[in-house]
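Only one protein chain is missing from this complex, and each of the others stays in its spot.
Which chain is which? They are A and B, in the order written, and residues in each are numbered from 1.
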Amino acid sequence: MLVEAPKTKWTDRFLLLDLLTGLRTTWRELWRKKVTVEYPENRLPTSDNFRGMFRFSYERCIACKICAMACPIEIIYIDVGEETREVDGKKKKIKVLNRYDIDVKRCMFCSLCEEACPTKPKSIWLTTGTYELASYDRNELYMNMQQLEYWEGRPEYSTLEEIAAEQGITEAKALPGKGDSK
Amino acid sequence: MTQTMLNLHEMEISFGPQHPSTHGVLRVMVKIDGERIVDAKPIIGYLHRGTEKLFENMNYPQCVPHTDRLDYVASATSNEGFVGAVEKLLGITDQIPRRAKIIRVMLAELQRLSSHLLWLATHAIDLGAMTPFFYTFRERELILDLFEDYCGARLTLNCMRIGGQADDVNAQWLQKLADFLGIFDAALDEYESLLTTNRIWRKRTVGIGVITPEDAIDWGLTGPPLRGSGIEWDIRRAFPYEVYSDLKFEIPVGRNGDTYDRYLCRMEEMRQSKKILEQCVTMIADTKEGDLKAKVSRVIRPAEGEAYFSVECPKGELGYYIIADGKNPNAYRCHVRPPSFVNLSALPDLVKGHLVADMVAVIGTIDIVLGEVDR
Partner (left out) sequence: MSATLPVVASMFGSIPEPIVNYVIWPTTKFVIAFAVIMGIVAFTTLVERRVLGFMQARLGPNRVGPQGILQFVADPIKLLLKEDIVPAGAQKAAYFIAPMLPIIPAFLAFCLIPFGPPPTFAIADVNVGLLLVLALTSTGVYGIILGGWASNNKFSLLGGLRSAAQMVSYEVPFGLSIVGVLMLTGSLSLVEIVRYQEQSVWNVLPQLIGCFIFLVAMTAEVNRAPFDLPEAESELVAGFHTEYSGMKFAFFFLAEYASMLVNACLIVLLFFGGWTAAIAGHGLTTAAMQSMGWLGMILGFLIFGAKVAFFMILYIWFRGTFPRYRFDQLMDLGWKWMIPLALANIVVTGLVILIAQSGGAS
């Protein structure tokens, strides 16, 4: 299939129609809706399987090291120790995860570790949670398993107002500090 | 006479590696006489990461995310080439489920659209038209959203696996794709209204960087630089892979082999990609959901042998040549045949005798990505 330049009549060229069509396009665009998303205030919602920051679950992990082997750049560091513990009244040797570190700053978020993980549900997975991983200190991006598990923040405690509402206290003065300011 | 004497009127300019229109870190040593280019020598290697050597030291599935980084604006086709080569090495090319193949074609064509949109954006801005940049990015964003919905990443996709696909597409995704295709023609027309007939654009591109068909073949060019010279050569048609043999599409070729013809070729290619995607959306309805992967052992250890597999990536023929020694789960040697690198080799001959401004147009029109050139 031969592609060829559209033929233009000399009258069109004389009347500068080619330039005017361009000007019309930009003029129309001037009044159209803008596509800018003003970032820190507004964010694009990430899709359901967006590969964002890791989460790790100590509970689920069976210390099999498959994720570390799957990683193309070898940034998952796992140390496994053996411990004798009493399980159901018997002494048993079990594998214990001593270290599970990810050098997140080097990670390229390919999700191969997540795919390799044999547990169900996965014990290492990429969440849709955040893509904002910039840091002032590169050491902050080397994460151990506690950090990996709790990066989303500590559990949120309910506020005084919520507790008050729960307990049926309606008067404002019952809340310390609230009445003083009035 | 002046050639033999000391050339005092010639000036040498180091064009790049930090230059706005060298598309990354290309450096061109240009000898100019006034504004006319006497000689140009591309210097590459500023983005060399030893990818081919890396491939020798990691197992096959681990290589796939690294192929993303070769042509980072068209990572799906890079993935496709690599997994195709490994599948060929394993001899399981026929066992890939049809649904996975269709998904691969869809991703590759979307990637072609995305890469061509980026090319149009940068090519136009190199020639001083800054507005198409923003318009194309507006549509490219929708494609990236589709990628994100499919595999979770937007740029470096890592969306293909040896033996099939990791993720399935759902009706919602297909609907989103259909919506995008619905608006895409109008968007293309909008870009073209700014460029195709514009007299300045035509003055800047017609007759610039002419490649004759003979030269194009001699230099081993592929992709739009070859097709712009009038040679109908497309890996998708010549060696059909995935499901391309079932798809109806045309291969646009140019007549004069100049920058303008290559521009027209790419614009038409986008329209053809859109047609392919529309066919894929109907074709995928006949396949079984969830049937995505052929049986592949966890540790991939192909028998001793070698395989070359190439795909038509947005820039041309992207080939992977893999040698396996049969003992290790990694390649003995993996060679990448990047289209950008080969196409770039034509640059010195294309720009000789032109002006500095034309060199920018020529670099833009051969559409290089330095990640792929340097590897």
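Methods note: a contact is a pair of C-beta atoms (placed from the backbone, for glycine too) under 8 Å apart; a residue touches a chain by one contact, two chains touch by 3 or more.
This structure is a prediction, so every number in the text was calculated from the model and none was measured.
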Candidates B:26, B:169, B:195 or B:211 - the one touching the absent chain:
B:195
Among A:27, A:58 or A:150, exactly one should touch the missing chain; which is it?
A:27
Missing-chain contacts mapped onto chain B
11, 13, 19-21, 35, 124-131, 133-135, 138, 194-195, 198, 200-201, 203-204, 355-358, 360
Could you pull out which residues of chain A are in touch with the chain that's been left out?
19, 22-23, 25-27, 29-30, 32, 34-36, 38
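In this section, only the chains that are shown with their structure count from here on.
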Using the average of all C-alpha atoms in each chain as its centre, how far is it in Å between chain A and chain B?
29
Please give the residue numbers of chain B that touch chain A in the complex, ascending.
58, 61-66, 68, 131, 135, 138, 141, 145, 148-149, 151-153, 156, 158, 166-167, 190, 193-200, 202, 206, 230, 250-255, 260-261, 264-265, 267-268
Contacting residues of chain A [partner chain B, same complex]:
1-6, 8, 13, 17-19, 21-22, 24-26, 29, 35, 46-51, 70-72, 108-112, 115, 126
